[in-house]
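Left out: one protein chain. Kept in place: all the others.
Order of writing sets the chain letters: A and B. Residues in each chain are counted from 1.
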Amino acid sequence: MYVAVKGGEKAIRNAHRLLARRRRGRTDVPSLTLDQIAEQMALSVARVMGEGSLYDEALAALAIKQSRGDLIEAAFLIRAYRTTLPRFGYSEPLDTGAMLVERRISATYKDLPGGQLLGPTFDYTHRLLDFTLAAEGEPELEEAERAALTDEAMPRVTDLLSEEGLMEADPLPEEGHVVGDLTRDPLSFPADRDLRLQNLARGDEGFLLALAYSSQRGYGRTHPFTGEIRYGAVEVEFFAEELGFTLTLGEIRLTECQMVNQFNGSAKSPPKFTRGYGLVFGQAERKAMAMSMVDRALRWEELGEEFTAPVQDTEFVLSHSDNIQATGFVEHLKLPHYVDFQAELDLVRRMRKEWFAARERRDEELGLAAGKDQEAAE
Amino acid sequence: MTASPNLTSAALAPAFADAVHDAQSCFRVLMQAMARPGTLQAFDAAALVPEAPLPAALAAAALTLCDFDTPIWLDATLAANPAVAGWLRFHTGAPITSDPAEAAFAFVARPESLPALAGYAQGTLEYPDRSTMLILAVENGSPAPQVRLSGPGVQSSTDFAAAPLPPRFWPQMMENHRRFPRGVDVIFAAPAGFAAVPRSTDLTILEA
């Protein structure tokens, strides 16, 4: 029995002691350092920062260590910490066009100003287990040839298309529109794109991936081209009202994805390309791509498209994207529910009693009827 | 960040001595007042000496409920001294609005000249919470009963009075109740404590 009776307190204490030991594992194996996690599990760290909605590699590494590598649990630790932090204001909009790029690819052009830069990617690796990593030592690291960092501008592909009028303009918010923040105001519907993007950026990678995939398979039709994916460092600036000027707070690493979609035009607007947008902390390409595809699908109403698929359903998508909410509610079924179950037990027992009584009556009536038929036949 | 640059904390009267616990105890009193319409819930705000002519009870309610998310409307008396708005902005961060329909809270030092209730935010049928809460400074001691209250929070009925009030205040409150779930909620702030008449309260005017 894990509930009721005296001793709940003791049970919890013991369970947590046991958890602490299991987290540490065998003590003859060295404990992980946060540096090791941050350096060698950087993509896990990125995911925890993104879904935890806080850019802090050291805290994300700590959360991963504390959560035994459960990344949703780690993101939850980060969220619960984040919410206690005082808020001093909002940063200036990031300029990803000025990103110090480490990786930049476009699927829509063979070459483009600034060039294609493959960067650190799993793409084109053969997925063969590397047993040298299993051995005590590390494989020899060869120095990668790096293109010399130049000051050459690396304009965003969508900006190049815009010049020709082929790409929809960056939709600017209406005059006086205050960018929403769903951590300060509960989400209400219909939700504008700013809120949708915030929701998706914090959303579960797996959920967004599945939705994006569904849109490729015919549940909604996003018809995307990867206009550009870029990964690198961007400065975060803050306008200090007291000082009257803008300060640089630091640098964060981001993955940005812009998907380019064909648009057939409407009465109001000529045919052109439209875009879906994804922006995620750290190197998180899968998430950024999925996010941009879901973003585009959710724009069906604004672009006068037909509503046919789950990925287009704003309320459905936004209400279920948050894995901290989802895991809490799914897992709350572990809590005792015996009071309600008792009520159901009582009802089901009563309904069964009535069901059997009714069957008995029916059988009796049928039996009597059968007897009468027999009599009549004789 | 929200204080205007020419005001410093040194130039302004202080707020709650214990921000956490004073706000909590003031809130509990306001909650009881709202939950039991027409009953005076004792609260002593005398330790608070805000900028004149902001009464201490109004100041306490503002410190308890207002921040940068809640536009505040001030009546002409309070608006006349910019130090009142300065004090409220510095201690709560709340923006001051001159449009009653935009106000989350309306602070009224002279209820005699209160504008029509229907001019404040009434909320919508979908979001009736998006309405103004009015906080009126009234005197201690109640005059002869003016209205009989019933509805949620009231066991059978209770009689209530407050002063000063503008003419036709109670008929307006009856109209306010008829708009339910839209409508405003009114808190009466006296030196001795708070009483409230929310929009859910049904009223009958008693003959004088």
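Definition applied: contacts are C-beta pairs under 8 Å (C-beta built on N, C-alpha and C of every residue); 3 or more make two chains touch, one makes a residue touch a chain.
By definition in this document, contacts and distances are computed from a predicted model.
This figure omits one chain of the complex; the name its UniProt record holds, of "Branched-chain amino acid ABC transporter permease", "(2Fe-2S)-binding protein", "Linear gramicidin synthase subunit B" or "Alpha-D-ribose 1-methylphosphonate 5-phosphate C-P lyase", is "Alpha-D-ribose 1-methylphosphonate 5-phosphate C-P lyase".
Screening A:190, A:218 or A:244 against the full complex identifies A:190 as the residue touching the chain left out. Here the missing chain is touched by one residue of A:10, A:126, A:217 or A:268, and it is A:10.
Although one chain is hidden here, its contacts on subunit A can still be listed: residues 1-12, 14-15, 17-18, 21, 76, 79-86, 88, 183-190, 315, 319, 324-325, 327-332, 335-340, 342-347, 350-351, 354. Residues of subunit B in contact with the chain left out of this view: 1-3, 9, 15, 19-21, 23-25, 27-28, 30-32, 34-37, 64-70, 90-91, 93, 104, 124-129, 131, 133, 151-155, 180-181, 185, 198-200.
By definition in this document, only the chains that are shown with their structure count from here on.
Distance from the subunit A centre to the subunit B centre is 43 Å, each centre being the mean of its Cα atoms.
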